[in-house]
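In what follows, a structure is listed as structure tokens, so that the remarks can point back to it.
Of the protein chains in this complex, all but one are displayed in their positions.
Each chain gets a letter, A and B, in the order it is written, and its residues are counted from 1.
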Amino acid sequence: MKTLTAALLAGLFIAQLAAGIGPVHAAEGAGPPKHNWPFSGVFGRFDRAAMQRGLQVYREVCSACHGLKYIAFRNLEALGYGEEEIKAMAAEYTIADGPNDDGDMFERPGRPSDYFPSPFANDKAAAAANNGAAPPDLSLMAKARPGGPDQIRALMLGYEDPPAGVEAMEGLHFNIYFPGNQIAMAAPLSEGAVEYADGTEATVEQMATDVANFLMWTAEPYLEERHSMGIKVILFLLVFTGILYAAKRKVWSDLH
Amino acid sequence: MSGLKTNNAVIRWIEYRLPIFSFLDHAVGSQYPTPRNLNYWWNYGSLAGLALVIMILTGIMLAMQYTPHVTLAFDSVERIMRDVNSGWLLRYIHMNGGSIFFVTVYIHLFRGLYYGSYKAPRELLWMIGVALLLLMMATAFMGYVLPWGQMSFWAATVITNLFSAVPLIGESIVTWLWGGFAVGNPTLNRFYALHYLLPFVIVGVVVLHIWALHRFGSNNPLGIDADGPQDKIPFHPYYTAKDAFGVGVFLLVLSAIVFFAPNSLGEADNYIPANPLSTPAHIVPEWYFLPYYAILRAIPDKLLGVIAMFGSILILFVLPWIDRSPVRSAKFRPIYKQFFWIFLADCILLGYIGAKPPEGMFLIVGRVATAYYFLHFVIIFVLSYVERPRPLPNSISEAVLKGGGATAAAKAREKA
Partner (left out) sequence: MAHSASPPHSDDGETRRDFLYLAAAGFGAIGTAAVIWPLINSMNPSAEVLALSSTEVDLEPLEEGQRITVVWRGKPIFVDRRTQKTIDDARAVPLADLPDPQSDEERVKKAEWLVMIGICTHLGCIPKGQVAGDPVGEFGGWFCPCHGSHYDTAGRIRKGPAPKNLFIPPYEFATDTSIVIG
């Protein structure tokens, strides 16, 4: 009985942590609405079509200011692109390399083994070009903010007129989901900003959802392997633990 | 000869030259008598040992891929997550294994509090255990700094700054700890070296812990000495089988977290590279430090806050001399039992408060909870003199084998 109570308490504890009720920060901006992501849940998988659209949004809108330094072009194979497509995509980018045999740095077209180049040479250049606030790299954004992909999507959709009596400060914009409500980034998405390769209508909500799907992958590329391995491991352990319990009862049977 | 019975010639050859098999047999085998009535709360010691092994194995594999330099650390961890074969798995196991290790050890500790395992003649065993807790905390603290995220950097800054509270030499101590004038590369590098070292120190102290344990054997839920042979059973196969089952459950819990909620116990801010020029809105330590953090912030004075925080753990060292009741187990101490549960609730409350900003209602509750934490020890000191315990059974075997008979016999004795 006590063991059961303890197990229940432990389970509750873990569950509430997983639900994110744990270390909660004081209310800053509204909590993002929860979207039904294809990758959530025990059997969650990525939606490749959405991720490809999200990549397009990143390349055509976000990459003007935001880097994606932990993603190499070769990683895009996971989105369903073939070797030739990746080589072609990489070659569209100019990568700094060197020094060459003359001792000079030079530029060359990208290769699959290269990483997405950042739009700015360094953080200070990024800040200087953006009113003192450097646009953060997006590779880990889905894990680096409470609310993860929900927060990213909500942020894109959260640009509204400030309520009566509230004014956006100089150089800042009102966003209902940004902590403190004043964000340096102007609304990046607008209706039809991108013409999707697969023909999907590019509403702001569609682009926000797609880019959040994509950024979840950039932050957690092994999510699918993790889930599928997890199912196998837990099934194995359930059987194994069952056998061990039976063995324990057998061993103890001559005492009971 | 060692008394080990075997027909295996190879075993006999080794045993003659290095009696390791009989040693193991006497340590955890068929020649180690253990009380027959241990319940599942006694599984957590071996689980803590398993957690230590898991942390060391994953830690060594991670250490092969990690770079302890401020410009490279964060990137090297991302490389582990993305490029190293099974790197993400190693990292998530290590990260969440640390949390599971603390869960296990806290349960193990509270088991000791409930059943009086810290009482004579096991005082030194208990103190070695508290020393292990301190070593674990130091190791975990330094480990958390290594990924060099925002929380890594700022937690390091806050906690090392605490030492400046020491009168006269405080500032020098902090500069010495940092190896500079702020948390920086020298700090990271030395934390890496020490984080690799301390787990092996822990292994050594665990050996002392088990050695001290084997001097008198395990306590048991009744808290009375296991006297005759009928009170005990051989550790193998009974407790090896029971511990193996416990391992299965432990691995299930660890796997559920690692595979389906690997970031649930962590802080999002630590996925942001450390920025010495930008403090996060809320600096929060890992969950297993939250109660001590709450105590630290509850006291308005810096030095007293530090003293209270360390004091909350150091007081555990002298617990055997605070609780002077000759009765070990809370089973027979109905008043102590109530205060035990209140104390546990207080610790959980302190943990909850530690994650909240220290203002308003949170601060008030935190102060009350902190005061009560120390009050608890005063209470149990007084209690050890005034409490009238329930009558103890005659022996373990009597209590276990005859079921209700033992209590009846005890009642009869009481009347007489």
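Rule of thumb we're sticking to: a residue touches a chain if its C-beta (ideal position, glycine included) is under 8 Å from a C-beta of that chain, and two chains touch if they have at least 3 such contacts.
None of the values given here were measured: they were computed from a predicted structure.
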item: Contact residue for the chain not shown (choose from B:Met61, B:Val77, B:Leu146 or B:Ala330); value: B:Met61
item: Residue of A:Ala50, A:Ala72 or A:Leu155 in touch with the missing chain, whole complex considered; value: A:Ala72
item: Contact footprint on chain B, counting only the chain that is left out; value: 57-58, 61, 64-65, 79, 82-87, 89-90, 244
item: Contacts of chain A with the absent chain, listed as residue ranges; value: 72, 74, 112-113, 236-237, 239-240, 243-244, 246-247, 249-250, 253-254
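Just so we're on the same page, only the chains that are shown with their structure count from here on.
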item: Between chain A and chain B, centroid-to-centroid distance (C-alpha), Å; value: 34
item: Partner chain B, residues of chain A touching it in the complex; value: 2-3, 6, 10, 14, 17-18, 20, 22-26, 28, 42, 70, 75, 136, 139-140, 143-146, 148, 179, 219, 221-222, 226-227, 229-231, 233-234, 237-238, 240-241, 244-245, 247-248, 251-252, 255
item: Chain A-touching residues of chain B, taken from the complex the two chains share; value: 36, 39-41, 78, 81-82, 88-89, 92, 103, 107, 233, 237-238, 241-242, 244-245, 247-249, 251-253, 255-265, 267-269, 271-272, 281-282, 284, 287, 290, 355-357
